[in-house]
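Since the structure comes first, as structure tokens, the remarks are kept for the end.
Note that one protein chain is taken out, while the other chains of the complex remain in position.
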Amino acid sequence: MSASAKPISNTRSVTGIPTARLITWWVIASEIVIFGGLLASYIMHRIAHPEWAESASHTLTWAGALNTFVLLTSSLFAVLAHKAADAHDGPKAAKLLRLTALGGLIFLCIKGYEWTLDIREGFVLSSGGFWSFYYTLAGLHGLHVLAGMIILLIVAADAAKNQELQRVECIGLYWHFVDIVWIFLFPLLYIAR
Amino acid sequence: MSTEVQHAEPGFFRKYLWSTDHKIIAMQYLFTGMAMALIGGYFAYVFRMQLGFPNQHVPGYGIVTPGKYNALVTMHGSIMIFWVAMPVLIAAFGNFLIPLMVGCDDMAFPRINRLSYQIFLLSALVLLSSFLVKGGPFGGAWTAYPPLSASGAYNLTPIGATLWLLAVALEFVAFLLGGINFTVTAMNSRAPGMKMYDIPILIWMIILANIVFMASAGPLIAGAVMLLFDQTMSTGFYDPTRGGDPLLWQHLFWFFGHPEVYVVLLPAMGIVAEIIAVFARKKIFGYKTVLYTTWAVGFLSFVVWAHHQFVAGIDPRMANIFSITTLMISIPVTEMVFLYIATLYGGSIHLDTPMLWALAFIAEFMIGGVTGIFLGSSGTDIYLHDTYFLIAHFHYTFVPIAIIAVFAGLTFWYPKMFGRMLNETLGKIHFWGTVIPFNVIFIPLFITGIAGDQRRIYNYAQFAEQSRPWLQHLRTTSTIALLFMLAFQLVFLFNFFWSLRHGKTAGANPWRSTTLEWATLSPPPHGNFAEMPTVYRGPYEYGLAGRADDFLPQNVPDRAVGD
Partner (left out) sequence: MTTEAHVQHPNYVKVWAILVALLIVSVLGSMSHIREVVLIAAFGVALVKAYMVAKNFMHVNVEKRWVPYLLIMCLLFVAILFAGVAPDVMKHSGLHWTKNPADQSVPSAAGAATKNE
């Protein structure tokens, strides 16, 4: 469906914020409560169960730290893509978005390897309170990374043709949010003992 | 600048099943919701027959066993809230009216709109599929407390339990997507000249409802993922022997569950506001006060949730706090009702069918609200919790919301939606045939509840101290009244479908209303307005003296006003 088929409602902007970015902020707001709810549940259990520190000590901090680095770097590419889109350079923005998605892929691969090591040690979803929360939190986050990657590639495909460049910033915002969630997951799951 | 999209007349599939037009999507939600209402109503018929005539064969069903009873009440509650009230009040009316009332041609993101409905339809199908699986549909109550809901060995409906959870999760995703679309449209796509306080109250209410939903659904989505894992992956999130806590689910559920009732209340109050302004020929009394109290209700709704858990073993100090906040929230809600009554005072009241429904909403909802005081105070709630008093209270709030306000809206906007008028006489027969039996169903239940009748019990004869046989005539009365109420819905169904073809043709503005949806044809064409409107004033300019007409539509420029 080409851009010319957009309804008038999509092109108006009474708030001064373009509709695409406006809907992105609302998506992020709703995701804050979803992750917040899960994180709050984890934190109150974690504080109530100091014995979980023993389980927590088995998480692979090097993998968590490396993944944090990967996501931070991919966020850099995402915001550079925004800068390129602002300069109306669609192909450059597309390239940077694809690098962002690559960062997401590397993140998931490192996580896959890390979880393989965990599972080999015998730590699975049902291995007790800490591990249940660990896999659920990181798993939900990972799903958001995967969904983000798919959307990044779709937006990149349009951007490469200099189309729908306003979406570059929007998917960047989503990706930065996913990054921020991980910024908090890292200490909660890997450092706090 | 208008978007002239040249395309050939679409075929049936593209026009009715794959459309991105908000009006079609609204109809999809409306008809799906109405179909689910028939199913939810049928379940109420079956279990009330069991309660009124215990252990008798129920015509059109059979014998109700304890397991089936649990599934019936669970499905009735779940369907009515998630698959009737929400789709009809928010998705159907919201979809149809928001672009029209703010003066644009569609939602800001029509394809996301279509996707929302498709996910919603999927959720309904997933729920219906649970009727066919081994064990049958989920029987752990719509509140799904673990360990009952987490363990198939306890609830005896293991597959149904997981399907129910998936259906609810999908429904949430559909409404999150749809709600965000509505909010962006109302914020950004308004007609030129429509400032914040020129927006019709109904639009404000739907948007605020969406925001409340969005902020409250998150923790329950997290909780549902955890419950799903407890059901299927042997985790112990809610199992105290494994480091979890069943109270956590209760809190996550009610943190959503209480704002949810305001999510459905707000659109209902919005519909009533629109109708009383038109049929009292008077502007809403205190538009800004209505708005500010609604914001207060929206915020307060987040800090009252544990009044559902007073007897669950929560910290008693929390019970104190939540009692206070619960009693506080009755203040802004009551204020809104007072503002509506003030709107009616001195107005030129026309008792057409939509107005009858709107007035009934105010009266019946007040009864629901007042009885809530006894439940919101933790002391009295210890006695009344989970009795039929509670059931009567929440039906005196939910039925006005999901049934009375819906009929108000349908009878009011039917001409705009379908280009025909409904039959007034049939409308009035349907009205009285619904409202009077409704009261006869639930007033006896207040009495049996105070006497001590517990809810979710399929047959009191099983429990000697519960049986209170002298109350059976009240239970039976309630059932018979339900039969009458269900029978009168046939009048509505006949009126609705017959008028589609044979009703009087409706003009653009049969009710002589000021808001923008009446400024275009009935039904509106694709693109809604031949020329996008501009707004010059607020939405309730009625009762104007010294003019040919007693109302001034929002989109009529001042110059064009006849002198």
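Per-chain numbering from 1; labels A and B assigned in written order.
The rule we apply is simple: a contact is a pair of C-beta atoms (placed from the backbone, for glycine too) under 8 Å apart; a residue touches a chain by one contact, two chains touch by 3 or more.
If you're wondering where the values come from, they're calculated on a predicted model, not measured in any experiment.
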| item | value |
| --- | --- |
| Visible contact partners (per top-of-document touch definition) of the missing chain | A, B |
| From A:Ala85, A:Leu99 or A:Ile171, residue that would touch the chain that is not displayed | A:Ala85 |
| Absent-chain contact - pick from A:Leu60, A:Leu146, A:Ala160 or A:Leu173 | A:Leu173 |
| Residue ranges of chain A at the interface with the undisplayed chain | 3, 15-18, 25, 28-30, 32-33, 36-37, 39-41, 43-45, 47-49, 51-52, 54-55, 58, 61, 65, 68-69, 72-73, 75-76, 78-80, 82-83, 85-86, 88, 122-124, 126-131, 162, 164-166, 168-169, 172-173, 176-177, 179-180, 183-184, 186-187, 191-193 |
| Residue ranges of chain B at the interface with the undisplayed chain | 215-216, 219, 234, 240-243, 245, 247-248, 251-252, 255, 302-303, 305-306, 313-315, 317-318, 322 |
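FYI, only the chains that are shown with their structure count from here on.
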| item | value |
| --- | --- |
| Whole-Å gap between the CA centroids of chain A and chain B | 34 |
| Chain B-facing residues of chain A, complex | 1, 4-15, 17, 19, 22-23, 26-27, 29-38, 40-41, 44-45, 49, 52, 125-126, 128-130, 132-133, 136, 140 |
| In the complex with chain A, residue positions of chain B that touch it | 1-3, 5, 99, 104-111, 176, 180-181, 183-185, 187-190, 194, 214-223, 225-226, 229, 233-237, 242-245, 248, 252, 255, 532 |
